[in-house]
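All protein chains but one are shown at their positions in the complex.
Letters A and B mark the chains in the order given here, with residues in each chain numbered from 1 onward.
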Amino acid sequence: MFTFLHKYGSPQHFYRLSRGLAPWFGGASALLFAAGLYGALLLSPPDYQQGEGVRIIYVHVPSAWMSLMVYVIMAAAGGVGLIWKVKVADAFARASAPLGAAFTFLALATGSLWGKPMWGTWWVWDARLTSELILLFLYLGYMALQTAIEDRRTAARAGAVLALVGLVNIPIIHFSVLWWSTLHQGPTLRPFAPPAIHMSMLVPLMVMAVAFMLYFAAVVLVRTRNELLELERNSNWARELAAEEAAR
Amino acid sequence: MNPRRRRIVIAVAVMLIGVGTAAALALRAFQENLLYFYSPTLVAAGEAPANRKFRIGGLVVPGSVMRNPDTLAVSFALTDTLHQVRVNYEGILPDLFREGQGIVANGELLADGTFGATEVLAKHDENYMPPEVADALKAAGSSLDYSKFKHQQ
Partner (left out) sequence: MSGIQEFLHMGGYALYVWGSYALTLIVLAANALQPRIRERQLLRMLAGRNDRTGPSR
């Protein structure tokens, strides 16, 4: 594990890998976004209760899923950096945070835009909405910590501890609609149960969800390599790379 | 793993378990406050707070909705299939308000046993389908499903 992480986790190696992979993820994401938007806005039917307002879920639900997924990935990367001192893992965690915060913000904002006409209110303090808001604060807290602590190593360590402690919020968000009586509805997709959403709506939702994941993969790779370049700006490989780029 | 790393792993694990347990205990203790709304059965049992605003949640009883044609006043019964509470409200109803729909109303229990609401919110269920499919399901016959409204009581 240790040798594996250090061979493939060298900043220089990761930088090249990111250069190779990010465009592919980005391109695939753009294609799926085009297909997903076409399905979400034109092909899918209106809902029997929400009418055309249902189309908000095609951006709301993937954002909400990503807000949880990115947090788990960020905490895992932070943990790897904490234990094995892998620079790339630290940079990855640091690069994930603003994206996770953006997804959380989108989940809250689009949910609010759905809630106003459907529920009759922009916001309620129920367990689901409150725990998702706490998630946004966790991301913002992590980012504030990264800016506040000048030494990268210390910042990464403090951030990783915060991220790992904050992990308890993830199951709370997920199960909040089952554990407490919330205004937010229960899960539509559950394990071992048929989906409570019609196929004509499920397909565009899933296409959008995969588009969001590929978008994250592409952007986080670019962000991580920027972090590494900044961190290793005095190393030979960074100097040579800049010279190569300038020559082009 | 060298001893230093092992110590960090153990420290993080202990912290996670500690914070997790603390959070779980705190949430159990605060369960009452996290209850977003009371069911008509809880209200009938006298467990809802008196002389204080609280929220009541249930399904709108089909055929119980009465509207005043001149004002925005509306009256309807809420049920959890065991008990019913009549709710009076004056104001704009959310788009999802309809008979059989899950509703959360904020207000006060009045002396006559009715609920005077100052706010009515619609609770959506987790079902998404085109109108044609819903019509087909309705034709096949389905009754009020309270379990979908609230998973756990």
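By definition in this document, contacts are C-beta pairs under 8 Å (C-beta built on N, C-alpha and C of every residue); 3 or more make two chains touch, one makes a residue touch a chain.
In this text the structure is predicted, and so the values were computed from the model without any measurement.
A.B. asks: Which of the visible chains would the unseen chain be in contact with across the whole complex?
C.D. replies: Taken over the complete structure, the missing chain's partners among displayed chains are A.
A.B. asks: Sort through A:49, A:63 or A:146 and give me the one touching the missing partner chain.
C.D. replies: Spelled out, the listed residue whose C-beta touches the missing chain is A:63.
A.B. asks: With the full complex in mind, choose from A:148, A:193 or A:246 the residue touching the hidden chain.
C.D. replies: For the chain that is not drawn, the touching residue is A:246.
A.B. asks: State which residues belonging to chain A touch the missing partner chain.
C.D. replies: 26, 37, 41-42, 46, 51-53, 55-56, 59-60, 63, 98-99, 102, 105-106, 109-110, 113-114, 116-117, 215, 218-219, 222-223, 225-226, 229-230, 233, 236, 238-243, 245-246
The rule we apply is simple: only the chains that are shown with their structure count from here on.
A.B. asks: Quick one: report the Å distance separating chain A from chain B, using the average Cα coordinate of each chain.
C.D. replies: Their C-alpha centroids are separated by 30 Å.
A.B. asks: Considering the complex alone, what residue numbers of chain B touch chain A?
C.D. replies: For chain B paired with chain A, touching residues are 1, 5, 8-9, 12, 15-16, 19-20, 23, 27, 31, 34-37, 39, 57, 92-98, 101, 104, 119-135, 148, 150-152.
A.B. asks: List the residues on chain A that touch chain B in their complex, please.
C.D. replies: 45-51, 53-54, 57, 79, 82-84, 117-121, 124, 126-127, 161, 164-165, 167-168, 172, 177-183, 185-188, 196-198, 200-201
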